[in-house]
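Only one protein chain is missing; all other protein chains are in place.
Moving on to chain A:
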Amino acid sequence: MGREVAESCVDGVVMEMVAAYCGRFYAAKPELAARRIEAIGFQVGHQLTERYTMERPRFNDHLEAIKFICKDFWSELFKKQIDNLKTNHRGTFVLQDNHFRWLTRVSIDPSIESMDANENDSTSLGDSAAQTTSMLLYFPCGIIRGALTNLGIACSVTADMSNLPACELHHPFCDIYLAYNSMWLCNAVTPSIFK
């Protein structure tokens, strides 16, 4: 058994990485920051698949590899399995996680919200919240893309947050907890073998 690290360290590293890339390194170019973060995730996913596929027999086809991602890989990373897997049988898979672990502690600074105090708060709140949270999702997207590429499936991965916010506490002294429902869309570029 190797050495262990507290899970909050992962939260801390991801938050700091997003803050550093978006705030300091590529402050004016969020797309570039997103791509760098995704590239980091790609390498991590690549290396993690080597480790997590070590004891397993080989996969026969793409579906088995995707199922591995949904079950074993997801439980190693996020301590739970994917809640729902959908496919259009033409190379697109939708992985739905109803309680994405890395987003459960995301909050928005309430001092920013108090500045625009009108009834349309919830929509502008939704936009800025969505933007911040979407930056946090690039790293897991990269991890999944790296994992799938290492298993031989060229793909692109996008994340989509719906049900935002699922639980809203609007209390002046409380942070506002957001979206913990996110969907992962994997588009396999190689031709699907499910005819």
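By our rule, a contact is a pair of C-beta atoms (placed from the backbone, for glycine too) under 8 Å apart; a residue touches a chain by one contact, two chains touch by 3 or more; residues count from 1.
Basically, contacts and distances are computed from a predicted model.
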Chain left out of the displayed complex - its UniProt protein name, from "Trafficking protein particle complex subunit", "Glucosamine-6-phosphate isomerase", "Exosome complex component RRP41" or "Phosphoglycerate mutase": "Trafficking protein particle complex subunit"
Selected residue (touches chain absent from view) among A:17, A:82, A:95 or A:151: A:151
Residue of A:53, A:96 or A:133 in touch with the missing chain, whole complex considered: A:53
Residue ranges of chain A at the interface with the undisplayed chain: 43, 46-47, 49-51, 53-54, 56-60, 150-152
